[in-house]
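Every protein chain of the complex appears in place save one, which is left out.
Let's turn to subunit A:
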Amino acid sequence: MEGTPNISGKKKMSDNIKSSIFLSPALILLLIFFLTPMLLTIVFSFTNLALTGSQAQNLKFVGFENFIQMFNDAELYNSIGKTLIFVLFSAIIGQCFLGFLIAFLMKGKNATFRRAIGIAVIAAWVTPEIVVGFSWVAFLGDNGTMNSIITALSGIEPIAFLFEYPMVSVVVANIWRGTAFSMMAFQAALDDIPLEVEEAAVMDGASRWRIVRNITIPIVKGTITTNLMLVTLQTLGVFTLIYAMTGGGPGNATMTLPVYMYKQAFVSYQLGYGTAISLVILIIGALFSLLYMRFLKVKI
């Protein structure tokens, strides 16, 4: 009896030691290439780090100067606004809604038909981001497919989408690219709803809309929340698609935070200020990540 806690204590010890050995390669990699950069993000955002010029020679701590500069940086406010618009319309409204719609309409349809539509949607998702960017540059180009369809149907002059409607263009391209993820999540959730539940409601004479509102949506509510969190996090970091399509322009019309960070750090060579912007992105991401974990309620 007396020995029991001792034994379990010893077991705990050996478990810890054995585990540490197995975990050490992962820990080393994570420490050097994940945690160090995150710590450096915090450190460098308080410096005047620059790639060229005199500042490149002597790195100095400048306190909150970068953050004070941020407060007075109209371009940064513009970027935050563009990021909000991009995330709101392409992820939260676009991908989530369209993904749900497709999954909902597909329910109970012929398997081959479902497969065909599914492949079309998923193909866009599997395609590498840079290829998606270029495909959309071509698709929306002055002589592209979209304009040739519009001209054939209505006869109006070609529209320079990427110059006249740059934000709409990148939002649509990102919806196109990301919808499959939400669609698959909602398909899995909707398939779990027993047909009887909805059938019973139909028998009771409930309208279609009421069934969706009072039965379907409450059941998939959990999926909606986690899916919203995940697509928000994925969209927050989107760089390649926007960079390939508009480069953040014209002007700064599509300059989301990642693109602005890139411009500051690697075009203007202001690494310190660029890092301060990365810190902002990381903090927003971390907050959503924590929220997501709360909603997910994982059992570990």
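To be clear about the criterion, a contact is a pair of C-beta atoms (placed from the backbone, for glycine too) under 8 Å apart; a residue touches a chain by one contact, two chains touch by 3 or more; residues count from 1.
By our rule, contacts and distances are computed from a predicted model.
Asks: Looking at what's absent rather than what's present, what does UniProt name the missing chain, "Carbohydrate ABC transporter permease", "TIGR03915 family putative DNA repair protein", "Hydrogenase" or "GntR family transcriptional regulator"?
Replies: So the chain that does not appear here would be "Carbohydrate ABC transporter permease", according to UniProt.
Asks: Just one of A:Leu49, A:Leu76, A:Cys96 or A:Val170 touches the chain that is missing; which is it?
Replies: Considering the complete complex, A:Leu49 is the one touching the chain left out.
Asks: Where the complex has a chain not shown, which of A:Ile85, A:Ala124 or A:Met167 is the residue touching it?
Replies: A:Ala124
Asks: Can you work out which residue in A:Asn48, A:Ser79, A:Gln95 or A:Asn147 touches the chain that's missing from view?
Replies: Touching the chain that is not displayed is residue A:Asn147.
Asks: Tell me where the left-out chain touches subunit A, residue by residue.
Replies: Subunit A touches the chain not shown through residues 12, 15-16, 18-20, 22-23, 25-26, 29-30, 32-34, 36-38, 40-41, 43-44, 49, 98, 101-102, 105-106, 108-109, 113, 116-117, 120-124, 126-132, 134-139, 141-145, 147-148, 176, 179, 195, 198-199, 202, 208, 229-230, 233, 236-240, 244, 258, 261-262, 265-266, 271, 274-275, 277-279, 281-282, 285-286, 288-290, 292-293, 298, 300.
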